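With one protein chain held back, the other chains of the complex are shown just where they sit.
Moving on to chain A:
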Amino acid sequence: MNRLLIYIVVMAGVTYLIRCLPLIFFRKKIQNRYIQSFLYYVPYAVLGSMTFPAIFTSGGDLLPSCIGCIVALFLAYQKRSLLVVALAASAAVCISTIFIG
């Protein structure tokens, strides 16, 4: 039980420091154009690499997940809201699992 608590403190401590240090120590507006551009593209690159290929297996089996992905891509392209896209993708996975499975 004691060891479990130490594990949790180590996990939480490392994770918090990673999040906290940049926010506290970098306050100035970054002037360098390359770094500015890099940070501008970071969110898109992070989310792109987190979504693919994970989305293809996120709904259990491959085929239903891919159908969910296609529905999400289509609705996102139509600029639907986050909740609509997320729920529609879930529904698509659920329905196609029932029909295929």
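Note that contacts are C-beta pairs under 8 Å (C-beta built on N, C-alpha and C of every residue); 3 or more make two chains touch, one makes a residue touch a chain; residues count from 1.
We take it that contacts and distances are computed from a predicted model.
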> Can you pick, from "Extracellular solute-binding protein", "Nitrile hydratase subunit beta", "FAD:protein FMN transferase" or "Branched-chain amino acid transporter protein", the UniProt name of the chain not shown?
Replying inline: "Branched-chain amino acid transporter protein"
> When the complex is taken as a whole, what residues of chain A touch the one chain not shown?
Replying inline: 4, 6-8, 10-12, 14-16, 18-24, 26-27, 29-30, 33-55, 58-61, 64-65, 68-69, 72-73, 75-77, 79-91, 93-94, 97-98, 101
